[in-house]
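Could you have a look at this structure, given as structure tokens, before my questions?
As you look at this complex, bear in mind that one protein chain is not there, while each of the others sits in place.
Entry: chain A
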Amino acid sequence: MRVVIAEDLALLRDGLIRLLSAHGFEVVEAVDNAPMLLTALMEQTPDVAVIDVRLPPTYTDEGLRTALEARRRRPGLPVLILSQYVEQLYARELLSDRSGGIGYLLKDRIGDVAEFVESVRRVADGGTAMDAEVISQLLTRRSRDEPLAELTTREREVLALMAEGLSNLAIAARFGVTDKAIGKHTNNIFAKLGLPPSDDHNRRVMAVLAYLEAGPVSPDPQKRRSGLA
């Protein structure tokens, strides 16, 4: 599996190269700034890119913006964004094109090597890997008159794990039930959120997005999103 890495701190860049190489990835290019990242993504067309959100030249959210730009040019290009902190705002932007292959994780998670490698693979396969912290931030919110309010407690729990990117089988293992039981829950969730039948991958992304978007009410969400570019 071919991977491009973007990380400006040499210490972490080398660590990522070593870690991913040791787990069967082929690191085709490792860059330390945003302009070179965009070029690498366009020229190498990797199976997945692991990108630090903060990159030169501005040291703000250059990595995220470059990833979004790359996905505009190559829809569905799998990217996993790493950051020292997570923002729901960014999670929503990453998922907003609804085409999957998105990861957004705290850098801490690299420390859990097996799980991290699994997340990179999942993103490369078009799945999602949302950090548990994004989800836990959402859980602090009160329930409101919104589609999510119709979900049962268990369905919310399943949706939260779905948002992290877990498969039905993995969710079933967490709850100690069969994956068939989880399948019933996910179908209920899709129905309650009004998601039309489509391939399972896509519907999962949509459900996660619905979860993230059940946040503040904006008079014109479309305008708000385009204003960020």
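Quick note on the criterion: contacts are C-beta pairs under 8 Å (C-beta built on N, C-alpha and C of every residue); 3 or more make two chains touch, one makes a residue touch a chain; residues count from 1.
FYI, contacts and distances are computed from a predicted model.
Enquirer: Look at the options "ABC transporter permease", "histidine kinase", "Fumarate reductase/succinate dehydrogenase flavoprotein subunit" or "biotin carboxylase" and return the one that UniProt uses as the protein name of the missing chain.
Expert: "histidine kinase"
Enquirer: For the chain that's not shown, point to the residue among A:S21, A:T45 or A:Q84 touching it.
Expert: Residue touching the absent chain, from the options given: A:Q84.
Enquirer: Return the single residue from A:Q137, A:S167 or A:N188 that touches the missing chain.
Expert: Checking each option in A:Q137, A:S167 or A:N188, the one touching the absent chain turns out to be A:Q137.
Enquirer: What residues on chain A make contact with the chain left out of this view?
Expert: 54, 60-61, 84-85, 87-89, 92, 106-108, 111, 137, 140-142, 144, 215-219, 224, 228
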